[in-house]
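Handing you this structure, nothing more for now.
Removed from the display is one protein chain of the complex; every other protein chain stays in position.
All chains are identified by letter, namely A and B, in their written order; residue positions are counted from 1 within each chain.
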Amino acid sequence: MPYSPQLLLALDLIGTFAFALNGALTAVRAVRVDLVGVLTLGVVTAIGGGILRDVLIGSVPPATFVDLRYLGVATAGALVAFFLSAQLERMTLAIVVFDAVGLSVFCVTGATKALEFGLGGVQAALLGAVTAVGGGTLRDVLIRRVPAVLVSDLYAVPALIGAALAVVAVRTGLAPLPGVPVAAVVCFGIRMAGVVFALNVPSAPGRRRDEGDEPGSGGSA
Amino acid sequence: MPYSPQLLLALDLIGTFAFALNGALTAVRAVRVDLVGVLTLGVVTAIGGGILRDVLIGSVPPATFVDLRYLGVATAGALVAFFLSAQLERMTLAIVVFDAVGLSVFCVTGATKALEFGLGGVQAALLGAVTAVGGGTLRDVLIRRVPAVLVSDLYAVPALIGAALAVVAVRTGLAPLPGVPVAAVVCFGIRMAGVVFALNVPSAPGRRRDEGDEPGSGGSA
Partner (left out) sequence: MPYSPQLLLALDLIGTFAFALNGALTAVRAVRVDLVGVLTLGVVTAIGGGILRDVLIGSVPPATFVDLRYLGVATAGALVAFFLSAQLERMTLAIVVFDAVGLSVFCVTGATKALEFGLGGVQAALLGAVTAVGGGTLRDVLIRRVPAVLVSDLYAVPALIGAALAVVAVRTGLAPLPGVPVAAVVCFGIRMAGVVFALNVPSAPGRRRDEGDEPGSGGSA
């Protein structure tokens, strides 16, 4: 059982919950939307990346649609965010941490699933990153924010590194243990280091980068 | 012939025309676009939801591409809107009604097609709602409006109810008659009641919802 479906499923559901919570909180803060809007944005954030991945590798209907546990967990996360938004919305760090958890988990599970479907290593690493940033990007487009992946300190880079490590782990037989959790932890560490130390990716020569929206920090639309 | 292709096709073409008209009128009012832009937005509104559904269930190329009647009807609707925009643009109620017709038809046909492709009941109901709101959401993203599904009084909810009723009708053998038309009529009734009485879905506790863009009312981008 080289890919350990149980471990990947557990990680995937953790990431789904974290992204749903983050996406719904971002929605509540960034635009004034009703319950349907919050649920929609939470669920889109949570399962959008996985849907993009599954459509691109031809695994349709996407797992997040066929397996109701994803939809259930995503809905639960969004509902928690909706009803506790007043309590949660000042917890900026918590939102960023939830986002980093989802990012770390999805880059690893996305890359692993892409390998299962026969993609090459480079392509699998890229698809892992797409899985990780796809849901948040869809959410940002829907609420008219510039997507975090374009402007944020070290957002796509840790996802790409985590996905690449997952590919290496599978190829070298270190997956699922210890390779997959290590890859996720490395992604999480780089992402959080980027947040804490405000590390930047270089901008084009002769330009100064504007302040980017921090993902999950609720910049206005 | 449990799904009655003829009835579903007829409903689908009615919805396609209504959505094309609505999408093109919204385009003319919301942004100043040329003939190509109006046609593009009308057609995207009309067939975008069906394309999303077909990609997600793996029915590619999408029916709206393979069967030229969809493209023909969508183009006709957009052309009518383009040439009669001066006459039509003050008819706000007509635009909202066209939108509600498309919503009602597509939630039902979308859910029914998803069932045909073997999806479960919950998933089929969700895909019916995606079919119904997908085209308008794509249009709103292209013209930089916050999608109606996120902010409008009772927009996604009637689509979800109509789709769920269609699933029940198919599962209990009441489809295509009388179940499918009844499901569409219920969706239409709830949507129009929402418009007429300005019914709202609750917002997050402690928050006041902003005025949402009414779908089809042409809020500026």
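Just so we're on the same page, contacts are C-beta pairs under 8 Å (C-beta built on N, C-alpha and C of every residue); 3 or more make two chains touch, one makes a residue touch a chain.
These numbers were taken from a predicted model, which means no experiment stands behind them.
Touching the missing chain, out of A:93, A:122, A:177 or A:198, is residue A:122.
Considering the full assembly, A:147 is the residue among A:62, A:128 or A:147 that touches the omitted chain.
Touching the chain that is not shown, out of A:5, A:58 or A:178: A:58 (per the contact rule at the top).
Interface note: of B:142, B:161 or B:190, the residue touching the hidden chain in the full complex is B:142. In the complete assembly, the contact with the undisplayed chain comes from B:60, out of B:9, B:60, B:76 or B:122.
Although one chain is not drawn, the whole complex shows that of A:157, A:180 or A:195 it is A:157 that touches it. Along chain B, the points of touch with the absent chain fall at residues 27-28, 31-38, 40-41, 51, 55, 58, 60-62, 65-66, 68, 71, 82-83, 85-86, 141-144, 221.
Contact between chain A and the absent chain runs through residues 55-58, 117, 119-120, 122-123, 126-127, 137, 141, 144, 146-147, 149-151, 155-157, 200-210, 212.
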